[in-house]
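Left out: one protein chain. Kept in place: all the others.
Right after this comes chain A.
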Amino acid sequence: MDNTAKRLLQRLVRRIPSQMLKTTLDKWSRLTAAQRQSMDYTESKWALTEKLLAICEENELTVKHIAELEMIRKSSEVTYYYHILYDAHSVELTQFKEQFKSHLSELIRHVSIKIKKHTDEAVWIRIAWGDTFSRPNHLKPTYVVHYLQTPYVFLTSPTSKQKPLLSQALVLSTRYQAIKDANLSGRKLTAIRDLLMKQYLQVFPTKFPSPLAERNCVVSNLHIEKEQAGSAANRHQMACEAFGDGILPQLQSAVYKLETKFRDHTNKTMTERDEPFKCVVKFASTNLLESLRHSASSGVASTPVTPLLSSVPLKGKNYFVITDNGPGPSSQMKPSQK
């Protein structure tokens, strides 16, 4: 086993939490039953790494096999960016695999590609980049996730050199016309996927939200009464219409880049300037949509919810550029092209 493979394996074992190590190795299925039995998971990580290295030497595993292990352990520490593909023809899996591998290998020599299809219709691609002079660098791979029947592609940590090559290979192999950055990023792949495909409880506007009030009475105590229950229910309804009900997908941030004119009557010097005032507003949270919904239903954010906030789930974006738009309604939203 060469050095790269050893280093990759060491890094992997370090990153996988001890509880998950056993299940991950079982899923990998490159160790024989006897070898799996001989691993004692109560030892320290260092001892486990040594043991695993010895076993892999025995089995003569190469970097390619270790890469499989990494793919199984989907890393949730990276940020996923999502892109849209346009003008589709539907493409079948094996065709896509061959085309993608051949296109990318044509574009850049020494690239190591691994494609795997998961049970939930997602195709995972792991790419280790090298160039004409060096071997593929397995320590900094790029992951690409594509759901075959949808126009969505999710990438992790693309650099500016690799993106155009990757985009071209993807467009050609999926037979779409173009690929565009869609301004949505987050730490959990499942969360941004659920947000895009609207896999959370949607609430639709209705004139009579609770028709069967007699059946649904949840009064805690007859002596306690809420004076403003009606307006509280209204706010809650509007917040849920804007953001959805139940558990919401976990987004971590929303960034608004403002290029609007400064407006504050008390500050004449700034207001008199002609050029727009540029600033960036960032909302960050462990679960951003949940916090926005709570701020709307508790009255901190005024209801009906402003389109600035409700576009996050509606359009499925979390990067906005806001500009003034002449004499018409000011601060309209324009998607930015990155």
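The criterion applied here is as follows: a contact is a pair of C-beta atoms (placed from the backbone, for glycine too) under 8 Å apart; a residue touches a chain by one contact, two chains touch by 3 or more; residues count from 1.
Rule of thumb we're sticking to: contacts and distances are computed from a predicted model.
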| item | value |
| --- | --- |
| From "UDP-N-acetylglucosamine transferase subunit ALG13 homolog", "Centromere protein M", "U6 snRNA-associated Sm-like protein LSm1" or "Prolactin 2", the hidden chain's UniProt protein name | "Centromere protein M" |
| Residue in contact with the excluded chain [from A:3, A:19, A:221 or A:266] | A:221 |
| Positions on chain A where the hidden chain makes contact | 220-221, 223-228, 230-232, 298-300 |
